[in-house]
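Below is the structure I would like to discuss, written out as structure tokens.
All protein chains but one are shown in place.
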Amino acid sequence: MIHAGGSTEAPQHAAQYRAVRDTTTALAAPLSAEDQQVQSMLLASPTKWHLAHTTWFFETFILRERAAGYRVFDPHYHYLFNSYYEALGERVPRPDRGLITRPGLDEIHRYREHVDNAMEALLADGASDRIQALVEIGCHHEQQHQELILTDIKHVLSLNPLAPVYAPAPSPVAATATPNGWASFTGGVHEIGHGGPGFHFDNEAPRHRVWVDDFRLATRPVTNRDWLEFIADGGYATPSLWLSDGWQTVQAEKWEAPLYWRRLDGEWREFTMHGLRAPHPDAPVCHVSHYEADAFAQWAGKRLPREAEWEIAARSVAVDGQFLDDGIIHPLPRGGEGLRMFGGVWEWTQSPYTPYPSFRPAAGALGEYNGKFMSNQMVLRGGSCATPRSHIRATYRNFFPPSARWQFSGLRLAE
Amino acid sequence: MIHAGGSTEAPQHAAQYRAVRDTTTALAAPLSAEDQQVQSMLLASPTKWHLAHTTWFFETFILRERAAGYRVFDPHYHYLFNSYYEALGERVPRPDRGLITRPGLDEIHRYREHVDNAMEALLADGASDRIQALVEIGCHHEQQHQELILTDIKHVLSLNPLAPVYAPAPSPVAATATPNGWASFTGGVHEIGHGGPGFHFDNEAPRHRVWVDDFRLATRPVTNRDWLEFIADGGYATPSLWLSDGWQTVQAEKWEAPLYWRRLDGEWREFTMHGLRAPHPDAPVCHVSHYEADAFAQWAGKRLPREAEWEIAARSVAVDGQFLDDGIIHPLPRGGEGLRMFGGVWEWTQSPYTPYPSFRPAAGALGEYNGKFMSNQMVLRGGSCATPRSHIRATYRNFFPPSARWQFSGLRLAE
Amino acid sequence: MIHAGGSTEAPQHAAQYRAVRDTTTALAAPLSAEDQQVQSMLLASPTKWHLAHTTWFFETFILRERAAGYRVFDPHYHYLFNSYYEALGERVPRPDRGLITRPGLDEIHRYREHVDNAMEALLADGASDRIQALVEIGCHHEQQHQELILTDIKHVLSLNPLAPVYAPAPSPVAATATPNGWASFTGGVHEIGHGGPGFHFDNEAPRHRVWVDDFRLATRPVTNRDWLEFIADGGYATPSLWLSDGWQTVQAEKWEAPLYWRRLDGEWREFTMHGLRAPHPDAPVCHVSHYEADAFAQWAGKRLPREAEWEIAARSVAVDGQFLDDGIIHPLPRGGEGLRMFGGVWEWTQSPYTPYPSFRPAAGALGEYNGKFMSNQMVLRGGSCATPRSHIRATYRNFFPPSARWQFSGLRLAE
Partner (left out) sequence: MIHAGGSTEAPQHAAQYRAVRDTTTALAAPLSAEDQQVQSMLLASPTKWHLAHTTWFFETFILRERAAGYRVFDPHYHYLFNSYYEALGERVPRPDRGLITRPGLDEIHRYREHVDNAMEALLADGASDRIQALVEIGCHHEQQHQELILTDIKHVLSLNPLAPVYAPAPSPVAATATPNGWASFTGGVHEIGHGGPGFHFDNEAPRHRVWVDDFRLATRPVTNRDWLEFIADGGYATPSLWLSDGWQTVQAEKWEAPLYWRRLDGEWREFTMHGLRAPHPDAPVCHVSHYEADAFAQWAGKRLPREAEWEIAARSVAVDGQFLDDGIIHPLPRGGEGLRMFGGVWEWTQSPYTPYPSFRPAAGALGEYNGKFMSNQMVLRGGSCATPRSHIRATYRNFFPPSARWQFSGLRLAE
């Protein structure tokens, strides 16, 4: 169940719908039909599939059920573009998504148009509260896939020996070292989770009490400069720093730097959406796994934040930082003093992804949205340079397996 | 780091040492040299290896470091019988433990005698506090392996088409249905974790505050009767009940009942240490994974307890139940009213295994004891029919991956 | 080493070059950019890769070495489109061919044009004998890839639940049962292998003597009607009919019919390049592995031909049958009496693919063409409906692993 807490005027929903849909299309625009076809690993999906699946979401949960006279674009798509909803029947096995070459990209664009026309007609009519709530969910769902479009295609392009560029490189950023500081917070019984109005996903609720001891958080994420020290100090070769599963992964995968770092002629280079570059020393390190984040924290004599700590700290500051809207799909150094909690990179916490007390997913297919993934994953917080600004908030819980590295994932220290 | 909180008199340590060592030997006694050689799966180990490794623990952490003039039994054993201590150097890869046929069992018995003689001489001399603390750790460590000897060999024997019996069957137990009840607890800020005197493992500390909402726990674990209903109601075929990873496992492993259940001539039979039997309807279900436990709770409209809830409830009752000391290595029905929290089966909680606030493993090899496994595992509580009674307490945290089924693991409902 | 035995006039080479290149382009024409991007299994390659690799062959072995002033189209292509020539350095790992989305299809067409222009200029100049020989090799090489383009894309399309059509279905063929007969041949010392003028691959030489006992061959390949009997008689469930490796494969892969057969509503349907159809009872069975062919022969109380037998028989008849040139990419029933050895389906022999006596691959990269694959593969003979007619001859040796099924492979009985 996804809970849309607030209520918005219908025209606003139509505008939100149009804006989100246009953004998705724009993100795919620099990519060829071939780029959009390929699935480069099990957990990733083709761009074309993302374009279709987000559309399928509106068709399935709104148009098929609630739009009188809606003509389904193609009945096969129900099977082709279901992601994981068991309640909705069989679907293309996840590893095979990249093998479905037809419908082609042009056809998927027609599918998007078909659904957009129907959605806009529906919204123009003055949609019911339930429909408006579903639209809002669908838009947030599509924003999640916007980020995945970028992280998934980055992985595809990174495997190409030509190191292709997703988009022209923005002009270089001047190096401005932001010294780290520590922000202190007082423990006690706090409330976390989403409670008030405004949209949130079901896994952010209910608001509930937790006990937290006094804690301190670093004012900024760990930087590439910090990470180079960790590497230089043998961090990737010191088993005592690592969780047991992490160490096994380091050895099996031969990790010796973040994903996308390569040593060329003795220098570290980082594959980015904008080309190969030297890692900027003051930018947040990204594309590290939870295992690496945890090992780094051990090495630094600190620890990762718990998600309650992170949320308590984050709600004390504005949702301000580098987001997808800024157009540079790589974390930049960030000047200025004070606690910065949002944007740039997702931050691994030390909290496994579990249900909040009295969380229960609702009945129906939408109940499969979040709850069933509460196993073997870790919570990340804060959003990244690939996250739409309007998508993030202090209570937002992202989650990935502890070995995942292809998201824009970094870390912040706590103590 | 393993913390031995209390202090005991030296003679008592000698007696404890002797008792634990004798119990281990006695548990292996019904097994042939061949039985004790084999490793039937990655996570299990041969009995012979357990016999040697527990001995290696005393040799490595006490005799080599603290017993003047101690002659190492065989320098190769340092490599052969190290389990996972990276700080102590290379070791036999875990999957290969069952391939080391030499030293043979007789030699391992000589190794045990050699170490026992040295240990007893050391303890007779009036050992230092540090040594006494290490002995206590070594004894608790060996008790953990006593349970593993039983669960690992059960897996070996279960693969044999002859369904061999570990020990003669105790006389059958009369069926006495114990109706389930619910025990209520009041929420608020509670303290959990080990704080006072007495031995505990490092992962049980420090005692710390947590917030807990009001909750209720079932007074007894889920029974085979309950489980047969779950099966009959299609529990193993209903994806909406399962965590996503759980459902994948059900399908990949073709689970349709607890491990060791087989359908013979249309009837369920359970492979036990005492022979094939019909599952007793009033006995706790066992050999279920966390995934199955969670799905059952979903099906029942309840949930699994959090570990804090379990501990709060458990310290209100005595450590009383069916343990290894009772000599029947299979959970029995348990009569009587009231809340029963210990023995019979380990109980899966809904809590991932994570460090308590300000937990830090100590420096040195013993620091690898618990902390490095705090990833991808779930906490179990309460001890089982294969756990020595003196090994368990309300704060005790056991942990296994959510897919593990070969321990005597069951569940209790909460709401 | 590939031996071009004969000599042809230069204009003829230019014409041959143009014809072969145009055919390749035409075969890919019905496919979208997405279709041409995907690699659906390890042994297959994307269409786009085939288009580029065949071009790379001319660029690498002719233009770079022998065309003065030739400007390499893109130096990266040397790495990107090398198939398996170790002597030419590193290349994209075979399983990753489908992940290289750039260069895109348009760019590859420009590559083909660039190379074609250079080649035509070279040939117009009156090319040397060596160049003419290399052109001939390159053309035959490209013809091999023409067949692979079809078999590889058929596999891709077959995985699509929409069962897409490669090309419109030709009009149905009337059922005309051709009764099988037996052609007898007299044993003794025969010569096989390529000896005279005309192009041949290195693995067809040298012509050499073999002893052959008297033998008989069926006059036509085994048909779908025959195969349906084999299925109905439990052929896929009778281990005694199968080679041990074959039986393991049947069980592991759950084979119960040829590749591309599916049971829909109780009827067998065959996925073809022209749509889903009932298998025509009089058409040769195709898409069977060597294991299946051998099991069928066992079941029929016969055996597969040896390659020497096949060749002796084949040179007694004309190279006449259904080929790529006929435009129907699926084997058709073939009327008429008498021995028919060519076209329709490749025929598995019982001969492992081994070197002929005194075969030695030549020095240099072209020496890697055939010899290094002489291990764990079986010889097929005769060409198929996807083979260009000008590509085949009685001495031609095709080879695939005994488990391969995605070629148009069938069988003929011998005794």
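We call the chains A, B and C, going by the order they appear; numbering starts again at 1 in every chain.
The rule is short, and it goes like this: a contact is a pair of C-beta atoms (placed from the backbone, for glycine too) under 8 Å apart; a residue touches a chain by one contact, two chains touch by 3 or more.
All values reported here derive from a predicted model rather than from experimental measurement.
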Touching the missing chain are B, C
Of C:A29, C:A68, C:V189 or C:A252, the residue touching the omitted chain is C:V189
Of C:T178, C:T354 or C:S390, which one is in contact with the hidden chain? C:T354
Residue among B:Q37, B:T151 or B:T272 touching the omitted chain: B:Q37
Could you pull out which residues of subunit B are in touch with the chain that's been left out? 32-38, 40, 48, 76, 79-80, 92, 96, 98-105, 156-157, 159-162, 164
Name, in rising order, the residues on subunit C that touch the hidden chain in the full complex. 84, 86-87, 189, 208-211, 213, 239-240, 242-247, 291, 350-352, 354-355, 357-358, 367-368, 372-376, 402
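Everything below uses one rule, namely that only the chains that are shown with their structure count from here on.
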Counting C-beta pairs in contact, pick out the pair of chains that comes out on top. A-C
Separation of subunit A from subunit B, taking each centre as the mean of its C-alpha atoms, in whole Å: 38
Subunit A touches at least 2 other chains through residues none
